[in-house]
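Sharing a structure with you now.
Of the protein chains in this complex, all but one are displayed in their positions.
Right, chain A next:
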Amino acid sequence: MMQAREVGAEIPEIEVRIPSRAEWVALARLTVATVAARMHFNVDEIADLKLAVAEACTNAIQHARESDEIVITCRIYDEGMQVTIRDFGVGTEAERIRSRDLGEPRVGGLGVYLIRALMDEVEYSVEADSGTVLTMFKRLGDSNR
């Protein structure tokens, strides 16, 4: 389930594939937290990464079939960690994936807002027949490098 390899002998990459079901999201966030801890992210930054990954997986589950899987890939750079979350469900148009209006408390719609608030860079791409890819980047604080 978990693979680690060197990309171009330069960028270490860790990939986890989980079934598209709620009970597996904890594995995704704990894996990313473990990688982040090895990179010396601080406790607050690790918590941010865990939450962003969990929100992304939760979104993926909502528009995928239970038989699908979600692929979580961590790439380790000197400046920080890039995480991609790929699902193979029915994609939502990228321009429609946006943060919610916080003016009125309501159920749902907070996930994308949290991802954008907690990560330094966030980009969605939707491939018509093959699902959604969320690419996000968390920079290491200067004191952690």
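Heads up, the rule we're going with is that a residue touches a chain if its C-beta (ideal position, glycine included) is under 8 Å from a C-beta of that chain, and two chains touch if they have at least 3 such contacts; residues count from 1.
Assume contacts and distances are computed from a predicted model.
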Per UniProt record, missing subunit out of "Unannotated protein", "Putative Ni/Fe-hydrogenase 2 b-type cytochrome subunit", "Anti-anti-sigma factor (Antagonist of RsbW)" or "Formate dehydrogenase, nitrate-inducible, iron-sulfur subunit" is "Anti-anti-sigma factor (Antagonist of RsbW)"
Out of A:61, A:83, A:122 or A:140, the sole contact with the unshown chain comes from A:61
Per the touch rule stated above, chain A touches the missing chain via residues 22-27, 30, 44, 47, 50-51, 54-55, 57-58, 61, 102, 105-108, 110-111, 113-114, 117-118
